[in-house]
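Note that one protein chain is taken out, while the other chains of the complex remain in position.
Chain naming follows the written order as A, B and C, and within any one chain the residues start at number 1.
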Amino acid sequence: MTDSQAADWWATAVSRIEPNVIELRGIPVADLIGDIGFGEMTWLMLRGSRPTPDQLRLFEAALIAGVDHGPHAPSIAVARMAATCGVGLNNAMASAINVLGDSHGGAGEQCVALLSEIVTRDVPAEVVVAEWRARGIRYLPGFGHRFHTRDPRRDPLIDLTSAAAGTGVVTGDHLRAALAVEEALHPVPMNIDGATAVIYAELGFPAPLARGLFVLSRSVGILAHAWEETGQGRRNKGPIPPSIRPTYLGPG
Amino acid sequence: MTDSQAADWWATAVSRIEPNVIELRGIPVADLIGDIGFGEMTWLMLRGSRPTPDQLRLFEAALIAGVDHGPHAPSIAVARMAATCGVGLNNAMASAINVLGDSHGGAGEQCVALLSEIVTRDVPAEVVVAEWRARGIRYLPGFGHRFHTRDPRRDPLIDLTSAAAGTGVVTGDHLRAALAVEEALHPVPMNIDGATAVIYAELGFPAPLARGLFVLSRSVGILAHAWEETGQGRRNKGPIPPSIRPTYLGPG
Amino acid sequence: MTDSQAADWWATAVSRIEPNVIELRGIPVADLIGDIGFGEMTWLMLRGSRPTPDQLRLFEAALIAGVDHGPHAPSIAVARMAATCGVGLNNAMASAINVLGDSHGGAGEQCVALLSEIVTRDVPAEVVVAEWRARGIRYLPGFGHRFHTRDPRRDPLIDLTSAAAGTGVVTGDHLRAALAVEEALHPVPMNIDGATAVIYAELGFPAPLARGLFVLSRSVGILAHAWEETGQGRRNKGPIPPSIRPTYLGPG
Partner (left out) sequence: MTDSQAADWWATAVSRIEPNVIELRGIPVADLIGDIGFGEMTWLMLRGSRPTPDQLRLFEAALIAGVDHGPHAPSIAVARMAATCGVGLNNAMASAINVLGDSHGGAGEQCVALLSEIVTRDVPAEVVVAEWRARGIRYLPGFGHRFHTRDPRRDPLIDLTSAAAGTGVVTGDHLRAALAVEEALHPVPMNIDGATAVIYAELGFPAPLARGLFVLSRSVGILAHAWEETGQGRRNKGPIPPSIRPTYLGPG
């Protein structure tokens, strides 16, 4: 019976779609519309149940912190250039979020892994840091910023997490691990990938979702920049003005 | 002075990024973290100012309505297959949102254009519908669904918009245009692209942002499905089980 | 019987894949390996049969002409930035080819449509040009270049096509249409999208494949640049050096 094979091949617990029926995580969509915010809906879809208000506040703090870092960020620059090339905003956004790789936003995933390893093995952070470095990892994920000596997003995110740990909303284990890594790396500070990784890990999200959530977050800034660019009237915008010619290093 | 040329080439009003300074739409990021939700942040980034609570409620209703339509939707299926191919979640999400084109989610953009044309020209909807059809447009954007005879998202979205029009939150002009088109196309009903286009248009978003906002919305479901798929352990998941062979139509 | 439904859903004449069998356009892959070049294979896969040597020469001329236009081209710049963000070369290439939209490479598709309209309707090119302009099309696809007053790829491509028309390899109809448009637009010259559109149209490729073939062509340059960039050691390369700050246009 291959019909059930094909049906099973696409089995899912996320949603149930039948003619005139849409249930998301077991809840009819009509019961959600008008009743739930966008941040809470994101949690529901990923976790299968709703967050508490305290969890939600922390979650949304992380989501809004990463929305934008200006045109110097490759994700933002790609979005703006793409938007001038005659493609839809969905395509411009896709080209942009696609670059949120291991060293650009995707570092949050690795940072959750780092913090979780420290928490799980229950060894001093500097031991784990030393081991990661011995494996050839030059930049510890979630730490260091080429631009900010002190990332202005670090303190408010860490303060909110500390407060949440103080009231038992989260355990604070991953927070302590992150602060210990930061001390071990001093004066290299925690960056946005690190601070949001702390929150996502404290809230129980597995490592790969730290990357996925950063993508959702940055998508907002990507859309804002892509849209602004379309209003500036350029076509096929290159990275530098046409009057500046790339230095040629080749033969001839 | 080419330094100012390069600086101007990337001019933006969205954000100001200086060493240790991040301002989004003129507001220091530290003032936003912990103070603003994800839906409201999305509005702020796109519009430059905060919504009223009534505007926000309508906006988030549209955002959450489109998050998922199960594995039959190409965007969801692509996300799930991509997640099995050894790429990051950012890449899986990019491949998926990239397909939200003119006939899949992107239709919201065209529907805003349709509704705006009716509102602006102030002619009966059936006149505009007839003109669009005369231009060879077979499927009016935002109307008709191959699966639902009555999309369960239509009524709650339209009801919320009607209520908002009744209290002056929105004018109701685009709502009336959409209902008139629906009547002209009877029994073809409004679909999710149409109902969210009504809301985005009523809230003053230009047409291309209806597509962009649908991308943000659907990204949540894309992430949820991509993540669920990674837990099911397949590698290089094809669209049908290996035991079913595509019909061969070629020579030989 | 839903197994045949699922099998038919994925019906194809392009290839036959059975256990231990791979046939491409009806030819066992083992008979192709070592026997056919990459350009000829491309033709075979798209057309279902092999080109003549004269057709192949013209086809490959178009394919190689578009491979690269340096870092000013958004496609090339995106590839290079993506390659510094910790993603695979496949991802860097995807972000890059994704921007080959209606105004960047994708214009070839529209130019084939323009030339085909002139050929089919058999009216003077300036009539069709005037009609396209009356529809609000400011830049005729395939003509004009912001950088070159005379694109160095135009003459060799047009000369080859003229020679092929002279020996009956192609009819020359689309070539004549393109030259007539160029004369009507004087002094705006044919660009790479236009010159390759002539060749693809003369060889019988439908309009959308002019875009698809340009993608294949440019993919080569995209890969070369992405790879060179990975050797230069940058991480998260932005569009301008960090020392140059984007001009801020916003409030505050």
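Assorted remarks:
To be clear about the criterion, contacts are C-beta pairs under 8 Å (C-beta built on N, C-alpha and C of every residue); 3 or more make two chains touch, one makes a residue touch a chain.
Please read these numbers as outputs of a predicted model, since none were measured by experiment.
For the chain missing from the display, the contacting residue among C:Glu131, C:Asp155 or C:Glu183 is C:Asp155, taking the whole complex into account. From the options B:Ile27, B:Leu46, B:Ala82 or B:Val129, the residue with contact to the unseen chain in the full assembly is B:Ala82.
Take chain A: the residues that touch the chain left off the picture are 3-4, 6-18, 23, 25-27, 48, 87-88, 90-91, 94-95, 98, 239-240, 244-252.
Seen from chain C, the chain kept out of the figure touches residues 2, 5-6, 9-17, 19-22, 24, 28-30, 32-34, 36-39, 41-42, 45-46, 57, 60-61, 63-65, 67-72, 77, 80, 88-91, 93-95, 97-102, 105-106, 109, 147-153, 155-157, 160, 208-209, 211-213, 215-217, 219-221, 223-228, 230, 232, 237, 240-241, 243-244. Interface residues of chain B facing the missing partner chain: 2-3, 5-6, 70-75, 77-78, 81-82, 84-87, 91-92, 94-96, 98-104, 106-107, 139, 146-147, 235-240, 242, 246.
Here is the rule we use: only the chains that are shown with their structure count from here on.
Between chain A and chain B, two chains of identical sequence, the interface residue sets overlap for the most part, with shared numbers making up over half of the total. Put simply, the C-alpha centre of chain A and that of chain C have 34 angstrom between them. Chain B and chain C have Cα centroids lying 29 Å from one another.
Chain A and chain B have centres, each the mean of its CA atoms, that are 20 Å apart. Residue positions of chain C touching 2 or more other chains: 3, 6, 87, 91, 94-95, 98, 239-240, 246.
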